[in-house]
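Comments concern the structure below.
Every protein chain but one is kept in place in this view of the complex.
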Amino acid sequence: MEKIFQKLALSSASLVFVLLVGIFITLYSAAKPAIDEFGFDFITNPDWNKEVPIEISSSTAVTPSTNMSDKASSEVKDASIEDEDDMMLDDEDDDMMLDDEDDDVTTKTIYGGLVPIVGTLLTTLIALVFALPIAMGIAVFLAEIAPKNISNVVGIAIELLAAIPSIIFGMWGLYYFAPIIADMFGGYQVSLLTAGLVLGVMILPFMAAITRDSMNTTPAVLKESAYALGATKFEVIKDIIFPYSKVGIIGSIILALGRALGETMAVAFLIGSIFVLPQKITDPTISIPVAMANNFGEASGLGESALFYLALILFIISFAVISIAKFYFLKKAK
Amino acid sequence: MPVLNIKKFSFTYPGVEHPSLKNINLPIKRHAITALIGPSGCGKSTLLRSMNRIHDLYPGNKYEGKIEFTDQDKSVSDILEIKKENEFIELRQKIGMIFQKPTPFPMSIFENVAYGLKIAGVKNKTELADRVEVALKGSALWKEVHDRLDKSAMGLSGGQQQRLCIARAVAVKPEILLFDEPTSALDPISTGAIEELIVELKKDVSIAIVTHNMQQASRISDFTAFMYLGDLIEFDKTENIFLNPKEKKTEDYITGRFG
Partner (left out) sequence: MRLIINKIFLGLSIFSALIGLAFLAWILTTLFIKGLSSFHFGLFLNDLIDGGLRNLIVGQMILAGLASIIGIPLGMAAGIYIQEYGRGKYADVIRDLSDIMMSAPSIVIGAFVYAVVVVPTGGTSGFAGAIALAIMMIPVVINTTDNMLSLVPRELREAGIALGASKYKVIIDIVIKAAKVGIMTGILLAFARIIGETAPLLFTSETSNYFSLDLTESFPSLTVSIYDLANEPEESSRDLAWAASFILTVLVLIINLSGRFITRNKK
């Protein structure tokens, strides 16, 4: 009995290892066709689901034609994004280019991940820039300023905000928050900016709550001895609490960043879901999770493989980010 | 004229019915060491922490009575009257405090000692360096740390950290230093060094020290106050308290019959 129980526990624990390795291998092998086809140029290629003549399929030759057709093809794709297999539209789109070539060249579809990769990084950046100062303010308020009972109540409220499903943030963001932002900054209601800000609102409570926890590890005597020297609250926070809990706070921020990188639903409503590099912050674009959410169902063959390639990239980025947070910062904080 | 004159002082923690200190009358004499002794929970720390109003970091405490502070130019003020933030800051710059566990700030050794000066507005680099050096020398730490002033203070031993905290408190030239069991977390050798230092400091400041160590009280203090369950039982010259106490409770305590 003892042996069986122990074996069960061990195999459950090993399951974590198996799952993680399994996720990696599965993503890799599903992405393999796309990796073989596009290599690392995938990361720098802004064209998604684009027909190109087969002769000039090498990536260097593709790039020049890209900028030219960017605007035109994007507008068409904008409309057709939900149904990729709509070959007709794409063919028409590329007609102008093709006219110059031999008429009987066969074409193939290429996929590049630059747009969703950039979209992911930029929305995360905007979210972070927006959320960081507010989250720090909230954490300081909860840990140092508010009387205990207020701090408890507000703390719970903030944690509840963190528990609200992300799809709710997305819907609220699209119908109530984005119109206001669009009025203020101009541009579209669905854009990098609105997606980033809603993402920021979403990670705000999480970031505030764990930052507060880090700040609370500062021993009371340490604070008291600074006050005993005549320091103001601001000085105690700046000179004692922040330095003391610095590693924990940075770890918390990175953890929140990891969340933002992988967030799907809050962004899906707001980013516009078009494979176009944004020229301005108020332009619509797409992120990796949203590209997957909206295109996975219809994709097949190389398109599906390219989505797995994106998933692999996202997985590796978030794995790296979280490992840094865990091993470098949060371990030290303990 | 004592530097602090505590008169009819009572103190109640928030949410507690009975006062933790009842009708305390106690002078803290200038350029002398006053020891506060008594069994655990009798209110020594509570009394000490009233003297610089550090209690006020937490809301809801009740004070009664007076604590009169006579500063160097003989002006008298009741520190229980203080309400404004800037007055608190001034008070705490005049009355330093050293805690049971060493509390080095998360910064370099130099920065630690310079901290109080900097927040008090000293900007001049050479003045800072001079005053840090004087404070460290005054705390018998200079020899050990002068070649690593820019290293983190966390790397020092417990005894060194405690001396650093004393240097930090001394650097702002306070008039009073409050010690709450400053050696109870230290080994005998470090304890000896700190005791010497405290006696040395008496030249410049007035000192109140809470201690559980009877020998320590008799070794270094000039006056001793014995407290019991929130009351001040007896206050006198240290030799009188230890050699012929007037109160039965005092005698029982110093002879180790309870507490």
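For clarity, chains are labelled A and B in written order, and residue numbers in each chain start from 1.
Just so we're on the same page, a residue touches a chain if its C-beta (ideal position, glycine included) is under 8 Å from a C-beta of that chain, and two chains touch if they have at least 3 such contacts.
Since the model is a prediction, treat every value here as computed from it, not as a measurement.
Visitor: Which residue, A:L10, A:V129 or A:A220, contacts the hidden chain when the whole complex is considered?
Guide: For the chain that is not drawn, the touching residue is A:L10.
Visitor: Among A:F42, A:Y227 or A:F308, choose the residue that contacts the chain missing from this document, as touch is defined above.
Guide: A:F308
Visitor: Return the single residue from A:S166, A:S225, A:S252 or A:T282 that touches the missing chain.
Guide: A:S166
Visitor: For review purposes, identify every residue of chain A that touches the missing chain, sorted by number.
Guide: 1-2, 5-6, 8-17, 19-20, 22-23, 26-27, 30, 133-138, 140-142, 145-146, 154, 156-158, 160-161, 163-172, 174-176, 201, 204-205, 208, 232-235, 237, 255, 258-259, 261-265, 268-269, 289, 292-293, 296-297, 307-308, 311, 314-315, 318-319, 322-323, 326-327
Visitor: Which chain B residues touch the hidden chain?
Guide: Against the missing chain, chain B presents residues 85-86, 89, 119.
The rule is simple: only the chains that are shown with their structure count from here on.
Visitor: Averaged over CA atoms, how far is the centre of chain A from the centre of chain B? Could you give it in whole Å?
Guide: Their C-alpha centroids are separated by 53 Å.
Visitor: For the complex, give me every residue of chain B touching chain A.
Guide: 52, 54, 57, 59, 85, 88-93, 96-101, 103, 105-107, 115-116, 119-120, 165, 168-169, 172
Visitor: Provide the residue numbers of chain A that touch chain B in the complex, in ascending order.
Guide: Checking each residue of chain A against chain B gives 147, 219, 221-232, 235, 239-240, 243-244, 246.
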